[in-house]
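Note that this complex is displayed minus one protein chain, with the remaining chains in position.
Up next, subunit A:
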Amino acid sequence: MSAGAPGADATRLGGAPRHGGPSGVAPFPRWLPFVAAVGALLVVVPLVAVVARVDWAQLPALLTSESSLAALWLSLSTSIAATAACIVLGVPLAVVLARSTFRGIAAVRALVLVPLVLPPVVGGLALLYAFGRRGLIGQALEPFGIVIPFTTLAVVIAQTFVALPFLVLSLEGALRTAGDRHELVAATLGASPSRAFRTVTLPLVLPGLASGALLAFARSLGEFGATLTFAGSLEGVTRTLPLEIYLQREVDPDAAVALSLLLIVIALVVVVLGRNALGGGAFRAAPRAASSPVPSSRPPAPAPAPAPARADETHGAEDER
């Protein structure tokens, strides 16, 4: 919003979209805020309901039980590992998707982004048929004594599988926005492609990368379906927090609520971190990145799009605009 534009303050009242005309306010229908309020309540009320259910007296004990601590530790460590894997694999992928011009790149992007819209259970099943004992790759690995399913490694693979598109989309958007003119300048200044990538490309898209990594971490932390299918639910090995919550819901609802509170807090921390540490850019990039699960035209259309498959697992990142 241009500084000093008349009505700039008025624009913010009611949270109207901030891309109106020069005068600032594009009027919206009077009924719209009421529907918006319903939408907001749909998100907020369940969260409040969970918090209201918390047994505060028992909370420390519930959270420090052996199974809770094991699940928490496992969730954090696997999510961090999965995020690292997403960065290592996703950065080259995003660069190739953003900068390549060969035919068929659209098809590659479509396939890479499939996990975004695929039900996680199906993803887990697919992983099982790839890395399972009789799977495509798994049966080749078994003679060497390498068995992946139902191990902590399987948890990390499942999380990486579902979280990778978030990082790739976020980073690809940042790369397209940055363009390649700075790399061209670097080349004529004598920088090899590797140096230009290291000293120009990466620093320029760092905010997009951080945003993507944060989203990938959040997605990994919330991963449930694929993990359950591909890695099972072994305490201390594959039973991450969401699995533990699901299990405790049958056995000890208070414990489930306490752990849910923990995840809500972590989600809030991620959101706040994303806004403060990255100046809000991270989460502004998120909806755009997630906006083209169907790879057709490029650059990705900036139109708002359906939220990724399971909104409950994205920790509310999409409603930031």
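To be clear about the criterion, a residue touches a chain if its C-beta (ideal position, glycine included) is under 8 Å from a C-beta of that chain, and two chains touch if they have at least 3 such contacts; residues count from 1.
As a working rule, contacts and distances are computed from a predicted model.
Undergrad: Quick one: find the hidden chain's UniProt protein name among "Cell shape-determining protein MreC", "Molybdopterin molybdenumtransferase", "Membrane protein" or "L-serine dehydratase".
TA: Missing chain, per its UniProt entry: "Molybdopterin molybdenumtransferase".
Undergrad: I'm checking contacts with the chain that's been left out. Which of A:L204, A:L234 or A:I264 qualifies?
TA: A:L204
Undergrad: Based on the whole complex, identify which of A:A126, A:A186 or A:L228 touches the chain you can't see.
TA: Of the candidates A:A126, A:A186 or A:L228, A:A186 is in touch with the missing chain.
Undergrad: Give me the subunit A residues in contact with the hidden chain, please.
TA: Looking at subunit A, the ones touching the missing chain are residues 181-182, 184-193, 195-196, 199-200, 203-204, 206.
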